[in-house]
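Could you have a look at this structure, given as structure tokens, before my questions?
Just one protein chain is left out here, and the rest sit where they should.
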Amino acid sequence: SPKSGSEKDKKAEGEKVFKIGMVTDTGGVNDESFNQSAWAGLEKLQKEYGKEKVQVKYLESKQDADYVPNVETLVDEDTDLIIGVGFKLADAIEEAAKSYSDKQFALIDAAYEKQPENVTSLLFEDNVSAYLTGLIAGRMTETKKVGFIGGISGEVIDRFDYGFRAGVEAANPNAEVTVQYANSFTDAALGKSIANQMHKNGNDIIFSAAGAVGIGAIEAAKENNKKAIGVDQDQNKLAPDNVITSAMKNIDVAVLNLGKSIIDGTYKGGQLIVNTLDMDGVGIAPTSKKNVAPDVLEYVKGEAEKIKSGDIKVPQNEKEYKELKK
Amino acid sequence: MSSNTKKKKMSLADNAVLFSLISIILGLIVGAIALLLAGEDPIVAYSAMLEGVFGKPKFIAWTIIRSTPLILTGLSIAFAFKTGLFNIGAEGQFIIGALVATIVGAGVQLPAIIHIPFTLLVAGFAGGLWGGFAGWLKSKFGINEVIATIMLNWIAFYLSNFMIKSTWLARPNSEASVSIHDSASIGIDWLTGLVGPATKVNWGIIISIILVLIIAFILFKTTLGFELRGVGYNKFGAEYGGINVSSSILKSMAIAGLLAGIAGAIQVMGVSGNVTILAAQEGYGFDGIAVALIANSNPIGVIFSGLLFGAFKYGGTKMQAVGAPSEVINIVIGSIVYFIALSSVLRMMYVKFRDKKNKGGNV
Amino acid sequence: MEDFALILSTTLMYSTPLIFAALGGVFSENSGIINIGIEGMMTIGAFAGAAAGVIIGNPWIAFMIGGIAGGIFALIHGIATISFNADHTISGVAINLLAPGVALFASKIMFDGATMTPTIPMENKIPRPLNGLFPSGSVLDIIFNSYATVFLAFILVVVVWYVLYKTRFGLRVRAVGEHPGSADTLGINVALTRYSAVIISGVLAGLGGASMSLAVVSSFRPTLISGQGYIAIAAVIFGKWRPQWAMAACLLFGFSTALSVYFGNPELPFSINENLLSMIPYIVTLIVLVIFVKSSKAPAALGSSYKKGER
């Protein structure tokens, strides 16, 4: 793992060494989800530019109370850019941005009503990736019933929820989407129970955006020989025959780009960067072709183009979804 | 004679502290072994932690901030232990205290001089109700407080999430609730300016120490404490002495709940300013058990064990900076508690041995 | 009917790890040793089971390794409480801090910095012995096509009951839990009996953890065991320190969790706030306690240490 810049002084004459650090949420850096993805982006950055140019590091949070002190720790180490991974860090980052106006921050998955000048928010069109997986589900369901399992409802999960619903309906107006929230991101057994129930009620494909709860849902798919859709990362490896696709959130790409802009000097603080399909910020998993028929993938590709061109607008929440249905 | 007993007490107390220190050192050694197994240099890792705790005034401030709720949940549990009860429910009482502090802190407008004590009181009262409910279940139905409080922890957890999400506390597009008004904040602004802008320096530690002293006073200097301890040691004897056992159990749990509730309130009023939807229990209550045990359930000792625990929690994250897995901190803390368990026995044996020797010498 | 079958199967799934752990608690506490460290022993069992599953492959060996890991931490608990007369609660709390610490730490070392293990392929999970016996989706299939651990849990209830109440060892375990002095004067080795009971308790808790990571899901994650150990302890007390009643308590808890899943089904004509739903198991437990449980009697020597020749 990375070493922080105690060598700073030695290098005083050479070019500037950029220091970029991230603070994970309580999932930890190897969560097989967005923390890991963000870290992958930073590692890629360091690989590309070399240690002489950029030093990256992470701090893991064990509980919510760790966010603020962890951000502080990075501030103390003169980090040039501090990335808070996940909406849970929103308050900690805002707080720090206010206190250290000379420092730059970034926040993944959340923005502010009044965006501070030194915070860049990286948002993702999760609704779009969910929509695309919804298209696949709509086309591939044999029972005309597909399920969605959410973790704890909120803005981010809403995007998955309504994007997915819209996708299913677009691809297959006869299909029905069953939505159930686990009210947990951690209880894998609960995810499995809900998925079992959904399977029993005739849902043959389930998309879950629910952290470890989703792991349970994928487990159920394996056991019941049903199909599942992963989230955030390509989760096919969890059940190669059952996870037909995943709603990808390419945080690594976004973080890499952000890092590049800092080093290249093109960085501008206070921005709201929405990582779109166009920017390869979101998408479907590359392993999709293993389990999804080529014609369906072709169809999805076509629809994706329409999204990029603005012909299709994907809803982000209940309100937009209802408007769309009208 | 009286000076003699005093001397004896002094050296005894010294021993308690000595044995605790030995436990801490042994715990650190176990951690060091784990680090060596992981291929890390323990000296480097521990220096990073020490530096992370003491390196700057700001770090010390953070250590204290992290310790404050642990001191109070530890106090809650230590108090319950002293009165013969096992309050596993500090976790839930903490949640309730934090929730209610947010409701009162955000829901009413008052001048700070009233708003702060009012918020603390109401939150403490709510925590007290939550703890007292378990006490009531025990005294009325004989339900073991361990089960009741475990269940109440989860009920509090979901109740809090419900309130944050489904009531006026909800903040649109956020996991966090609305924030309390500044008038309910116990931050120390001038000190924040000194140690660093984002450091949440607050009056919590002072409030905690005052509460520790009050609890110590109640336990050992008042009739209430006499009753509660009496019931804790021997409820039949207490009943014989005319003490109302049921109401004592209820009072104990309520006071324990109050303390944990205030811990939650201080966290909101001094640090977070709001409550967030929880995905998992945060562990303030469970860590509080360890804090109470390291202090041998002595209220004053809780201050030190709370600070120690906070230092490990805060300093531990700094070990990541040198690449050491911060999980080692849990191993260190666990080992310390384990050695404390052993050492209180060693201490007792030592004291017994010495007393016997003294006795023999006098004859 | 199918709904009910599903509720039943969810009940079984939820209850199984709890039953293993609660049986462990029953064993230890009947011997007089409070075991609040069940939670930690489950965690280490879940980790060791999953890690062994990944590395070795054979689910039963992995399962046993989970049990052994739990047993090792129980041994640590036993050393403190039996040989050193340490306070049972303090030692148990120490185990609950230590075991998860060790699990995550070991995971980081073994799995390249990850606090979770890789996923075990379906064929390396604990088998489902009745898989394929009933038509897929039928009521019987829903209920009985469960993992072997589910059946094992119930078999173990009978075994533990038999051992505790019908065998020489069980009589001695209960004797040292009730009156160690009496057992001692009859030439029973109190310490050895307690060590056996506590280690068995840890093994059972470890198996409970491993049943989570090898059957319910197929990997270990830091939050996989979050509170089940405490629920199991509650079940032991609830169940008046008897295996059959502790099992009943676990089933009640699993059942009310299953109910909350069931009522969360959006296809039902009504909907309940999800947070209120999530409270169901805990509220049900409290209510049942109030209605049915009059104060129960713990083993007389529970929590006290026994030292030869001490009075």
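For reference, chains read A, B and C in written order, and residue numbers begin at 1 within each chain.
Keep this in mind: a residue touches a chain if its C-beta (ideal position, glycine included) is under 8 Å from a C-beta of that chain, and two chains touch if they have at least 3 such contacts.
Simple rule for what comes next: contacts and distances are computed from a predicted model.
The listed choices are "Ni/Fe hydrogenase subunit alpha", "ABC transporter ATP-binding protein", "Acyl-CoA dehydrogenase" or "SUF system NifU family Fe-S cluster assembly protein"; the UniProt protein name belonging to the chain that is not shown reads "ABC transporter ATP-binding protein".
The chain that is not displayed touches the following shown chains in the complete assembly: B, C. One of B:Phe118, B:Phe226, B:Phe304 or B:Tyr350 touches the chain omitted from the figure, and that residue is B:Phe226. Per the touch definition above, the residue from C:Arg172, C:Arg194 or C:Arg221 contacting the chain not shown is C:Arg172. Against the chain not shown here, subunit B presents residues 1, 5, 221-227, 229-230, 233-234, 236-242, 244, 353, 356-357, 359-360.
The set of subunit C residues touching the chain not shown comprises 162, 166-169, 171-172, 174-175, 178-179, 181-188, 297, 300, 308-309.
FYI, only the chains that are shown with their structure count from here on.
Viewed as a network of touching protein chains, the structure reduces to a complete graph with every chain in contact with every other.
Chain centres here are Cα averages; for subunit B and subunit C they lie 28 Å apart. Residue positions of subunit C touching 2 or more other chains, listed in rising order: 113, 115, 223, 226, 275, 278. Across the assembly, subunit A contributes 1, 153, 183-184, 186 as residues in contact with two or more other chains. Within the complex, the subunit C residues that touch subunit A are 2, 6, 9-10, 13-14, 112-116, 119, 122, 128, 137, 142, 212, 216-219, 221-224, 226, 257-258, 261-262, 264-267, 274-275, 277-278. Within the complex, the subunit B residues that touch subunit C are 34, 37-38, 86, 88, 137, 141-144, 146-148, 150-152, 154-155, 158-159, 161-162, 165-166, 280-281, 286, 289-290, 293, 325, 327-331, 333-335, 337-338, 340-342, 344-346.
Touching subunit B in their complex are the following residues of subunit A: 1-4, 26, 57-66, 68-73, 75-77, 87-88, 90-91, 95-96, 98-100, 151-155, 183-186, 211.
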